[in-house]
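Of the protein chains in this complex, one is absent; all others appear in place.
Right, subunit A next:
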Amino acid sequence: MSTMVENRRQMGITAPPPPLRRRRRWPWKSWLLFLLFAGPNVALLIVFTYKPLLQSLYYSTLQWNIGSATARQVGLGNYIDWFTDPTTAHVVMVTVVFTIATVGGGMVLGLALAVLLNRRLRGRGAARTVVVAPYVLSGVAVGLLWLFVFDPNFGICAALLRAVGLASPDWYNDPQWALLMVIVVYLWKNVGYVALVYLAALQTVPADLLEAAALDGATPFHAFRRIVLPLLGPTTFFLAVTTLLSSLQSFDIIQAMTQGGPLEGTTTMMYQIYQEGFQTGRAGYSSAVATILFVVLLLVTFVQMKYVEKRVHY
């Protein structure tokens, strides 16, 4: 070994540049650099994400009003209260309906839009831009402008319904119509993002694959189901995870349009966390709801990952 190195030296071949090697001799120097580079970000994550996560777990065992100096230890009391509270079933129902409608509806509509925008149509570039535009707008502004669209007396929705001889539903005061209203607005704002991601994926589907299928006599629908959809698998998984996360976090639209009402018709669990923590002041109870929701979120994500391992072929 050593003779080989000597031989090389004699032959005038220099050893490879040392910097990468030198680092091993002084690992602490590299470690220190790592801490300088990554430390601030990690510190912020610990202070504002992970520590609060544990704190929230602790708060969930307290009977405590936000801003109050005293708190009483109640163990699992908040959890028992939540599971036995008569409004809980309703809030869970609203959360499930809202989530399924916005995530499922968003993916179906988004995929349909993407397929449409992927056709060779004139003006599809402009159409794509228009479809995505609401996604970059403030949720509050979107909620407020749609509140006027849905105004049962003076909005365009009422005007369109009147034109076909129908009366406008009472979007503002009927809990079920109100829930439909916030779902529609959420979809309007976010469907463009789903369409955009699907469109990017569709453009990677090899055209000769579809041509071969057509030559084999496959109908376009059949080819779509058997070739395109499986190829979109990873994208569908990515969208399922990300849109679920953002749907569960939706707050702006609900706050601007209904504040969780009427009769808690649009109170999702996420909205309940805000309401109990900052409106009714039950911070301990709110933390318990937050903990439950976080556990559910982790479970759902975990199941999605497992499913994807089995079903999606990269």
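Throughout what follows, a contact is a pair of C-beta atoms (placed from the backbone, for glycine too) under 8 Å apart; a residue touches a chain by one contact, two chains touch by 3 or more; residues count from 1.
Everything that follows uses one rule, which is that contacts and distances are computed from a predicted model.
> Which one, "Transcriptional regulator", "Peptidoglycan-associated lipoprotein", "Carbohydrate ABC transporter permease" or "Gluconate 2-dehydrogenase subunit 3 family protein", is the UniProt name for the chain you do not see?
"Carbohydrate ABC transporter permease"
> For the chain not shown, which residue from A:Leu116, A:Ile227 or A:Val308 touches it across the whole complex?
Only one listed residue reaches the unshown chain, and that is A:Leu116.
> Can you say which of A:Leu76, A:Val108 or A:Leu137 touches the chain missing from this structure?
A:Leu137
> If the hidden chain were put back, which of A:Thr61, A:Thr235 or A:Thr266 would touch it?
In the full complex, the listed residue that touches the missing chain is A:Thr235.
> Pick out the residues on subunit A that sit against the missing chain.
That gives, for subunit A, the contact residues 17, 19-20, 23, 27, 30-31, 33-35, 37-38, 40-42, 44-45, 47-53, 55-56, 59, 66-67, 113, 116-117, 119, 121, 123-124, 127-141, 144-149, 151, 153-156, 158-159, 162, 188, 192-193, 196-197, 200-201, 235, 238-239, 242, 245, 248-249, 251-252, 255-256, 270, 273-274, 277-278, 283, 286-287, 290-291, 293-294, 297-298, 301.
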